[in-house]
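Apart from one protein chain that is not included, each protein chain of the complex appears where it belongs.
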Amino acid sequence: MTPDLVTGIYDASLLDGNILFAIGVIFLFAFILINFVAVFAGICTYAERKVAGHMQARVGPYVVGPHGILQWLADAVKLILKEDIIPEKADRFLFRAAPYVVFAGSFVCWVALPFAPDLSPAALDVGVLYIIAFGSSVVLGILMAGWASGNKWAMFGAMRSAAQIVSYEVPTGLTILAIVMIVGSLNMHEISRAQAAGLPFLGGTDWHLGIGSWFIFRYPPFTIFAALILYICALAETNRVPFDIPEAESELVAGYHTEYTGFRFSIFFLSEYANMFVVSAIVATLFLGGWLPPFGKPFGDHFYETTSEKTGSLAGQGVETADGWKLARQGSVVLVSVGERPKHSIPLADGSTVFELTESTGRRVTIDGDKIKVEDGKIVSGVWAASLFGEWAPLVRILEGMAWFFGKCFFLVFVMMWLRWTIPRYRVDQLMDLCWKKLTPLAFINLFAVGLLHWAIGG
Amino acid sequence: METSKLLVNVIFYAVAAFAVVSAFGVALSKNIVRSAFALLAVLFSAAALYALMKADFIFAIQILVYVGGILVLIIFAIMLTQRIVDVNLSNPSVPTAPAVAVVICVLLILVGVLLANSGELPKATAPQAVADKPMTSVVGEMLMRDYLYPFEIVSVLLLACLIGAAFLARKEVKEG
Partner (left out) sequence: MSGVEKFLFTERPLEHMLVVSSILFCCGLLTIITRRNAVSILMGVELVLNAANLNFVAFSQFGGRGPDGPTVVLFVIILAAAEAAVALAIIIGIYQNFGRVDVDAATLMKE
């Protein structure tokens, strides 16, 4: 179940047959995702108010439902019922279109996020670059909103916000570049997978140290700085405190969304929380291991590991290699790479079955007893489901991956909310000073140091 | 026709139509901000066409640089060179007859030459990026091998342009 819809359109074996079925599948994925985003953003509003309350030694919303748990539904209904006002001097078409451009910019990034091993709506090869690119197209929606409001102050707020976001993209790109340099790929799943093993400077490239193998601890002082710089820039990209000058209540009324009411305003709100999740997901994937668990071997088994050659580190663990024959335990899921990248994963049913890997390349996996032979390919990774899951193993793997991924992202979003009620906001010139005079040089030094360390002692 | 081919065709024609309509919007719109946002639509459509041609790296770079950089610059320049209180910034285009005639002639020549020689064009082959390596690594290797010299020159040029643009746009400090 690895629907890669970008390249999958061309070799759409998944979609052959009915054109309506094909379009239906695409819309189904989009529908599920957008519902999840909407519900997530709604619950985020409730969580923000609860976190704010408890940080300030009060309880927050308490009335609507037990502990105020239905407050976000009440807020959503209230926003939908409010009167929809379009100012007289506004440019009507652009005024209506702007919230959707902003939301589209945030939402479109969700399709490349690695929710579970090899499970995302589009496992793009340029995943990280794609997310940064569409994150920066949010700026245009903001400018559109500010200008189309016909309000001078909204315009100023929009220009400040645009300048802030565009400035903070520079350190973002540089820190992401440091990590991409270590991995050698822009694919989010590859980046997560590369954090499954190793602490090269201790000599153990195959040690499964779990949390110790994550990139945040890979080259200790520099990657920690990189993670912190990326998180700070993520705060600035989403206009959160301490960088929320564009929407500060005491400064510009509400910045670029001053003139928006009702449902259009709720779209802006939604897209801010969606953006927060996306940038948290970037930090989680690049530095905290994505869908990897913080301990090495869940349920007593390897979760994911990589081998480099035919004599891989899987020796003695149930997979041994001799002349291209690989062993696997029954019920294993094996990834076979043709060329350089893993293409498909297939469950092995029983010892005498022959599988065709891909229709186009026709590589064959022959299973004989508990040995597999792969012609013209090499086993890249092996995954064993715990024997207590049997044939539910792929589902368990997906659920466990999603649990870890969402756990990390939710924690980072919580820290963003925590910071909002902890530190005061920056003035505009302090904000720009921080970006250009402090974070950008630090990010450059980081990039250089990480590159040097990776060349010297990297795996 | 197979589903995948039908999908590809539908997507191509939709995106191409959107691009053409938006390009006309850029050329003919009376309001300069609207023509800037029509340019946004053209750039997004061009990025979609790159993705359709399997040039995924260029798709991401187009959005990152063109939409997130150049277009933001253009909109800032529009805002800074007009009185921004006035929403209907009028910018009439003057499509005088000679201009339109010249453009139509150019279009006819281009399309005519293309269609006349279409027999000699290379046939449709499978797009490159599927085969072996991701396009990003292919482009990266070419930059470091065949295009190393232009790459270094472009880096110096970018530096010069950045410094020059920052210098040109600074506020004049009146002396005395």
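Here the chain labels run A and B in written order, and each chain numbers its own residues starting at 1.
Everything below uses one rule, namely that a residue touches a chain if its C-beta (ideal position, glycine included) is under 8 Å from a C-beta of that chain, and two chains touch if they have at least 3 such contacts.
Everything numeric in this text was worked out from a predicted model, so none of it was measured.
Contacts of the undrawn chain with the visible chains, over the full complex, involve B.
In the full complex, chain B touches the hidden chain at residues 1, 5, 8-9, 12-13, 16, 19-20, 23-24, 26-28, 32, 35-36, 39, 42-43, 46, 49-50, 53-55, 57-58, 61-62, 65-66, 69-70, 73-74, 76-78, 80-81, 91-96, 99-100, 102-104, 106-107, 110-111, 114-115, 118, 121-122, 124-125, 127-128, 135, 138-139, 142-143, 146-147, 150, 154, 157-158, 161-162, 164-169, 171-172.
By definition in this document, only the chains that are shown with their structure count from here on.
Averaging C-alpha coordinates per chain places the centre of chain A 28 Å away from that of chain B.
For chain A in complex with chain B, the residues that touch the partner chain are 6-7, 9-12, 15-19, 22-23, 89-91, 93-94, 124-126, 129-130, 132-134, 136-137, 139-140, 143-144, 147-148, 150, 152, 155, 159, 162, 166, 169, 185-187, 339-341. Listed in rising order, the residues of chain B touching chain A in the complex are 2-4, 6-8, 11, 31, 33-34, 37, 40, 51, 54, 56-57, 59-61, 63-64, 67-69, 71-72, 75-76, 79, 84-85, 87-88, 127, 129-130, 132-136.
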